[in-house]
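Excluded from the complex is one protein chain; the other protein chains are retained at their positions.
For subunit A:
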């Protein structure tokens, strides 16, 4: 649907107003990161300074939280890439008993509210006497990261012709060669996009994490603690700005990698 006529004025205002509503709060984060006000959220900021960026860079607790978040996101994304791709290949390429069940199972962790995933994992850990560790966080994150990778990979597998694989085999390539030289180059960008989105999602996750982290602090948990009991507002402002930059870059990159008309998992998280 596309029209060459001009939009009615009312519609134009409503749409642009909506756009401002969507973007202004994020822009505000960037202003507050440089404010000189320390105790309140005063607007307009009384002055601008870059001092708090330096202070934040020197904070050990922020770095530790960041390191844990990056570690968890990296492991979860790797696990999700392996399992998501395998499942996508099986679901897209063959019909087998339980195929529908598996494609429903993969969507479930995203369809149910995060709090349900969180509390059920937590109660399972306590029933089985599993102590909290990095791996309990990873267990929760990988569960929903798989969906993202799966959605991206399954769309690409459906578009890639199966004849390519047969042709490679007929020409004498063995299974490993076929995978490395034919399948992988075909699905690489979809995996990269899915992997980046999964990484961003894991890096940002807080609801499931509060249930599976025990007393470890990932960056979102650090933010949550600051939100509930503010200790140093300027540092929080700078961290918030950094997090926006870190999560937005992969999204823009994923957009450029898959924008040739393909539906990415990003559209429904």
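FYI, a contact is a pair of C-beta atoms (placed from the backbone, for glycine too) under 8 Å apart; a residue touches a chain by one contact, two chains touch by 3 or more; residues count from 1.
Everything that follows uses one rule, which is that contacts and distances are computed from a predicted model.
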item: Undisplayed chain, where the name is taken from the UniProt record, one of "Nickel import system ATP-binding protein NikD", "Ligase-associated DNA damage response endonuclease PdeM", "Phenylacetate-CoA oxygenase subunit PaaI" or "Transmembrane component of ABC transporter"; value: "Transmembrane component of ABC transporter"
item: Sole residue of A:155, A:191, A:223 or A:257 that reaches the chain not shown, by the stated touch rule; value: A:223
item: Option touching the unshown chain, where A:121, A:213, A:235 or A:257 are the choices; value: A:121
item: Residue ranges of subunit A at the interface with the undisplayed chain; value: 1-3, 6-8, 11-12, 14-15, 18-19, 21-23, 25-26, 28-29, 32, 40-44, 82-83, 86-87, 89-90, 94, 96, 98, 102, 105-106, 108-109, 111-117, 119-124, 127, 139, 142-143, 146, 169, 174-176, 197, 200, 204, 206-207, 210, 220, 223-224, 227-228, 236, 240, 243-244, 247-248, 251, 255, 266-269
